[in-house]
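All protein chains but one are shown in place.
Which chain is which? They are A and B, in the order written, and residues in each are numbered from 1.
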Amino acid sequence: MFFSAFSFTRLRAQFIKEVLSVLRDPRSRMVVFAPPILQLLVFAFAATLEVRNVDIAVYNQDAGRWSHELVQRLDSARFITHVRHVDSQLQLHELIDRGEVIAALAIPVDFSRAIAAGDSGRAQVLVDGRRSNSGQITVAYLSSIAAEVGAEVVPDAQAPTPVVVRHWFNPNLVYRWYIVPGLTGILALFSSLMITSLSIARERELGTFDQLLVSPTSTPEIIISKSLPALAIGTLLGLFMISAGVFLFGIPFTGSFALLLASLVLFIASVVGIGLMISAVSMTQQQAILGAFAVGIPAVLMSGFATPVENMPVVLQWLAQAIPLTHFLIIVEGSFLKAMPTGDILASLWPLAVIALATLTMATVFVRGRLQ
Amino acid sequence: MSVAAPHKNADSTAQADLRRFDLRRLIALVTKESYQALRDPSTLLIAFVLPVVLLLLFAYAVSLDAKNVRVGVVLESPGAAAQELAAAFAGTRFLDAYFAHDRREVADQLISGDLRGYVVIPQDFEQRLAQRGSEPLVQIITDGSYPNTANYVENYARGVVQTWRAGLDVAAPPQAVVLEPRYWFNPELESRQALIPGAIAIVMTIIGTMLTALVVAREWERGTMEAVLSTPASVAEILIGKLLPYFVLGMLSTLGAAALAVFVFGVPMRGSLAALLLLSAVFMVPALGQGLLISSLARNQFLAAQIALFSGFLPAFMLSGFLYEIDAMPAPIRAITRAVPARYFVDSLKTVFLAGDIWAVFLPNLAAMAAIGALFFVIAKRATRKNLE
């Protein structure tokens, strides 16, 4: 009897089985597709490092013109909701302690007098260091308000604008333009990681894995058939979120769609490989899920999504190169905003291909090793 | 069947809820759960290894403070002043300057991501400097696709130019209004000091919500729930017996992470240990309640894990104010964050570590966490009755 090590028929049967395992139950269909899309909508607005809607406390001991001018400008600043006036240093401290204001301005008695005398009017700004990042941004905003006041003091000063700043790709620095493409990668990563990490562990717990092993199907067939549905679901989710980025959030898409699609597929494939590796070594579904978490969270943190990879220590930068998301983020951000040329995309694409190949091979080896 | 029948059933359910409480049974259940938890390597991985990894990453990898940002400096002018300014860029510790003579070269590197921005010192730089005209001296170009980094590049580059210019121009009038910022609680402005306490909240959410959802779903899947339900143990005992070990695990994990944060990563501990413990204990109420609720809705581990991921972990990560400022979110999303227990915990943790025991911060947070927790428990209790229907 003719026997081939690779059969399309067998592969198709397993593929359909895998797809149905994930999608036949309406509840599981729901949890696969609905939450990531909802999360995208929520997080796209939630994840911002801008500062808005904050309260500022002001302890103004000066009755002069310039402090009045300064306070008025604070009142009309768009990022401030309320300016809270207090009349003691103690109250100022309390408001900061309680986290009710992000910063507090203490204007001394001689503020206006010093300015009138041609000196510098010095005001102290207390910043809540618990919110270190927003605190710094707040100080920057306040400084520019102070500069505006300063410009009024000496309106005739012919100080040349020393610098001109241009933000390429995202002139207004809209944070959402950055976060949405990134979220696409993260949400697709978690979805495909969860689906694949459970796939072998669940069959093992329910006993159907033995049934599969006695059939003539080969290990590569098992791996491929388990990869494809997750690959399809992950890619579909990714595509959906990318189109949401373009059509819903109006983010300019300047790069090559074909290349992005290819990268998305390779990215999901490498994640699927990781998921299958976890699944192959897990004894139970619980171990598989927790394993996926223990791998997924650090991977996201080191991928450069939250903070740039180049800020990390060198060792971690090397490690980050092994994380598929690191490379995909570069490609997806580049494709959306930067019109990244093919050469640059390929530079991040080949590591994805290497990771995918390595993880899928390892997964195959692990499943074989399980045959004992 | 008479009309009275459904009435009778309702009565009996109410009665079953009022079972008396037996400490010995509870201890037995707790012992059982503890053995199970301790014998599964995945539990230990999540409770003790993951926190260490996360803290390490928050200490060293995830830093919101931009350091050594690679910036190109295009020096088109051969003049001495231009050279001096370029030297000033090379001297700053915040920027990693890379010198070039052609804009096109650095522009490509900006696209590939090798540079996060560049400064152009134009050919007629000396001229412009001398004229004091309206022509800008230098041009700063940033990579706007990373808005946060772009902001840093702008601010630092501006700073470098201003400082250089101030040193050059002694006669210039003093700035009229000078703000002197002082950062409380975190004078060095290290973002890790603010991030590490938040990381504890993430770990606690995973242990409380994810692990609990899984272990309860597993009892249903494996059929052990049926056996336990047929014993005299009451629902309350079964649920508490299930949750207490994970409560303790969560607290141990918090203590371990706190010790690591303080002694290894140098995060100050300005509040009291008692306050930290109280806050953590109260946070475990909504975390465990949510896990329990999920498992009573989905008696299958795949569903439970997915729901826990998207309703517990990701919101704790994105909507808790740990990475992203809640104030800056649009109003509807700010409203959603009020339902995320981690939000209150992150706020309290930052305070207890960096600021001290400020009860004005803790009390409303404690109340909110307790209220959300109570709500979860009430719903979960309704969904878990002491029979199989």
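Criterion: a contact is a pair of C-beta atoms (placed from the backbone, for glycine too) under 8 Å apart; a residue touches a chain by one contact, two chains touch by 3 or more.
In this text, contacts and distances are computed from a predicted model.
Looking at what's absent rather than what's present, what does UniProt name the missing chain, "Multiple sugar transport system permease protein", "Sigma-E factor negative regulatory protein RseA", "Multidrug ABC transporter ATP-binding protein" or "LVIVD repeat-containing protein"?
"Multidrug ABC transporter ATP-binding protein"
From the list B:T31, B:N68, B:Q83 or B:S272, pick the residue that touches the absent chain.
B:T31
Of B:Q83, B:Q127 or B:T224, which residue touches the hidden chain?
Of all options in B:Q83, B:Q127 or B:T224, contact with the hidden chain holds for B:T224.
Which of these touches the unseen chain: A:R24, A:R65 or A:H85?
Of all options in A:R24, A:R65 or A:H85, contact with the hidden chain holds for A:R24.
Going by the contact rule already stated, which one of A:Q91, A:S218 or A:Q317 would touch the omitted chain in the full complex?
A:S218
List the chain B residues touching the unshown chain?
Looking at chain B, the ones touching the missing chain are residues 1-2, 4-5, 8-9, 11-12, 15-16, 19, 22, 24-25, 27-29, 31-32, 35-36, 39-40, 222-224, 226-234, 386-389.
Contacts of chain A with the missing chain: which residues?
Touch with the absent chain occurs at residues 1, 3, 5, 7, 9-10, 12-14, 16-17, 20-21, 24-25, 28, 206-208, 210-218, 371-372.
Convention: only the chains that are shown with their structure count from here on.
Can you work out the whole-Å distance between the CA centroids of chain A and chain B?
13
Looking at the complex, which residues from chain A come into contact with chain B?
27-28, 31-32, 35-36, 38-39, 42-43, 45-54, 66, 70, 94, 96-99, 102, 105, 115, 118-137, 139-140, 142-143, 146-147, 149-150, 153-154, 157-171, 173-175, 177-178, 190, 194, 198, 202, 282, 284-287, 289-291, 293-294, 297-298, 301-302, 306-308, 310-313, 316, 330, 333-334, 336-341, 344, 347
Going by the contact rule at the top, pick out the chain B residues touching chain A in the complex.
Per the touch definition, chain B meets chain A at residues 40-43, 45-46, 49-50, 53-54, 57-58, 60-70, 110-113, 116, 128, 132-151, 154-155, 157-158, 161-162, 165, 172-187, 189-191, 193-194, 202, 206, 210-211, 214-215, 218, 298, 301-303, 305-307, 309-311, 313-314, 318-319, 323-325, 327-330, 333-334, 336-337, 347, 350-351, 354-356, 358, 360-361.
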